[in-house]
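Have a look at this one before I ask anything.
Every protein chain of the complex appears in place save one, which is left out.
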Amino acid sequence: MSVLVVVEHDRGAMADASLEAFVFARSIADQLGEPVEALLIGADAAGLADVCAAHGAVAVHHAPIAGDYGPEAYGMVIASLAPVLSPSGIVACGTDRGNEVLAHAAAELDLPFVANCVAVTAADEWELTRVQWGGSLNEEARLTSTLPIVSVAHHAVDAEEASAGATANVMEHIVELPEWASRSLIQDRVVLSEGLTLATAPIVVGGGRGVGSAEGFDVLEALAAKLGGVVGCSRAVTNNGWRPHSDQVGQTGTRIAPQLYIACGISGAIQHWVGAKAAKKILAINTDPAANMVVKADYAVIGDLFEVLPAIEQG
Amino acid sequence: MRVLVCVKRVPAPGAKINITDDGQAVDATNLGHTMSPHEECALELAVQLVEAHGGESHVLTLGVAEADEQCRWAASIGVTKATLVDVGTMGWDPQRTATALTDAIRSIEEADGPFDVIIFGNESADTGGFQVGIRTARALDRPMVNAIKGVSISDDGATLEAQREIDSGMEVYRLPMPCAIGVKEGITWPRYPTMRGRLASKKLAVDVAGSDAAPGGQTMVRLNRPEETVSETVILGEGAAAAPAVVELLKELGLWS
Partner (left out) sequence: MSESGFPSTAVPSSARVVVIGAGIVGNCLVGHLARLGWTDMVLLDKGPLPNPGGSTGHASNFIFPVDHNKEMALLGVQSANQYRDVERSVDSGGIEVARTQERMDEFDRRMTSAKAWGVEAEMLTPAQVKELVPFINDEVILGGFHCPSVSVVDSLDTGTLFRNEAIEKTGLQVFANTEVLDVETEDEPATGLQKVTAVVTDKGRIEAEYVVVACGVWSNRIANMAGATIPLVPAVHQMADVGPMDVLAETQSEISYPIVRDMDTFCYERQSSGSMEVGSYAHRPILHHPDDIPSNDEAALSPTEMPFTPDDFDQQMEEAIELMDMLGDAEIKYAINGLLSLTPDAMPCLGETTEVRNLWSAAAVWVKEGPGMAQVVAEWMTYGYPRVIDAHGADIARFYDHERNEDHIWSRAEEHFNKTYGIVHPAEQWENRRNLQVSPLFERQEALDAFFFQARTWERPQWYGSNADLVERYGVKEREVEWDNRWWSPITVGEHLNMRENCGVVDLSAFQIFELSGPGAVEFADFLCVNKISAPGRSTYTPWLTPDGGFHSDLTMHRMSEDVVNVVTGVFDGGRDLAWIKKYMPKDGSVTVTDRTLETSTLGVWGPNAPAVVAKLTDADLSHEGSPYGSLREVKLRVAGGEIDATLFRISYVGDSGWEIYVAWDDAVKLWDALMEAGSDLGIRATGGGVYGTSGRLEKGYRLQGAELESEYNPLEAGLARPKVKSADFIGKDAYLAARAAGDPEVLMCTLTVEDQTDSQGRTRWMQGGNEPICDMDGNTIFDSHGRVSRVTTAGYGPSVGKLILMAYLPAALAEPGTNLQVMYMNEFFPVTVVGTDGPFDPTDSRLKG
């Protein structure tokens, strides 16, 4: 028996989130005295086996199905292999893909699926702590299942360094998928930005209501360009039409985890905070020293962002 | 085109969420209720699809009788039919909820004909189970993709092109219709009800149904508030004068070049 990690990748490139799944799976496996194994889905994922081993997978199962990602196809692979591999539990990271794939698999298997866990006590019945309200609340839950299927909340655990020199023990599994499973594969991709994104940039310069207008973001753009970061914003900003929704950081936008988040003129409503709190360090710039964002930040500058940002930019 | 949108009544997000003393629910006394932000966009999408392609939109919800309020909200912006599965609680687990919705959709479709598109929110704002839509779609054998932020219908009406936002761009899915999608905030710009819309919504006949779906395997024990690590904020200074201290910090963090 083992704890099985469903590895997330995009066309053979490992998603960082998978590393969090390995760490979380390890914490469960240790309780059960079992090893961690990995599941790679897709022919294009073959090259990731050693990385899985380096993150502690004693065995790597590979289902080399053809084609790009598809939630139903991936879900069906898991559902098909579950009886074969009979793991003690299945773990993925709670990303769009991770949660979606596990939900499809659980639906097919008619088993429960618990999304976005932060802690598990594994016994006959698993006791879980999972997040609600985007991370504002925790739910303690009981899971009654012949095969627990859970995702770990993204950014809830830190990825660990890979151990050097591990070699994977790879097992190939040929899965026959029903024809319908291919109806939801990715058909096309539109590349919108080659460079940094909210999710990957080491620095995010975020603006809130205090920026005051779409034009007001010019000073944020300038600083982001100087520092090699990108611009994000709060929900108030997208609601005012100053920035596109894709720039929104928060519960219903993007969850970020940069090295530094510079929050400018953002009061720090809970829905924004849950999307930003995974940042390693937060610097708040605000005229109100009592703003939530200032209180929660690691660092703060009290003042008008239109004076502070250009001054920083000029060094 | 027949479009179904599934919504959940939730305490309005936007403020600190309090928990009842027994830890079994959110104390919504001060919050009022709404539908999840993703679902407001789903609702708008449903109305827009019918505006663009003709047909009929239908809203479906499960929970308490008070979810009538969400049905009427949907009606106030243009949905013309509503079904409320009244199970007397907002506490049903995802499997049970999906089973009940599946049953409800089947009976609606039996009566009125199949839906071309079923739209869910990506996840509910409160419990965030990330699965009810997927389970329901699977049970109804409809293709289903979550996290959708763009939609178009092919000219022949046979395919729904759905776009999912990823880090560097968009993934494009082409789902044969009938199909289901889970959408995210940003896919549409939800309109507010007009006064006339609000007044008209009071005349909507909401179909109320029940459900005998069996519980699933996930049981909530209680809610609690995660401990927040409160760190003392280091004030780097005031106004432009603080810039050198900020630059110093950036250098310290290795982020200044």
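Note that the chains take the letters A and B in the order they are written out, and that residue 1 is the start of every chain.
One rule holds for everything that comes next: a residue touches a chain if its C-beta (ideal position, glycine included) is under 8 Å from a C-beta of that chain, and two chains touch if they have at least 3 such contacts.
Just so you know, these numbers come straight off a predicted model, no measurement behind them.
Engineer: So which of A:A54, A:V274 or A:A291 would be touching the chain we can't see?
Structural biologist: Looking across A:A54, A:V274 or A:A291, the contact with the absent chain belongs to A:A291.
Engineer: Can you tell me which of B:D141, B:D155, B:D212 or B:E232 touches the chain that was removed from the display?
Structural biologist: Per the contact definition at the top, the residue touching the missing chain is B:E232.
Engineer: Where does chain B touch the missing chain, residue by residue?
Structural biologist: 12-16, 18, 29-33, 191-196, 198-199, 202, 232-233, 235, 237-238
Engineer: Which residues does chain A use to touch the chain missing from this display?
Structural biologist: Per the touch rule, chain A residues meeting the hidden chain are 267, 270, 288-292, 294-295, 302.
Just so we're on the same page, only the chains that are shown with their structure count from here on.
Engineer: Could you pull out which chain A residues touch chain B in their complex?
Structural biologist: Against chain B, the touching part of chain A is residues 10, 69-72, 94, 96, 99-100, 103-104, 106-108, 111-116, 118, 127, 131-145, 151, 180, 183-194, 197-200, 202-203, 227-228, 238, 244-246, 248, 251-253, 259-260, 269-271, 281, 283-284, 289, 294-304, 307-308, 310-312, 314-315.
Engineer: Residue numbers of chain B touching chain A in their complex, please.
Structural biologist: Against chain A, the touching part of chain B is residues 13-17, 19, 26, 37-38, 93-95, 98, 122-123, 125-131, 134-135, 138-139, 141, 143-147, 149, 163-176, 184-186, 216-226, 228, 230-231, 233-243, 245-247, 249-250, 253-257.
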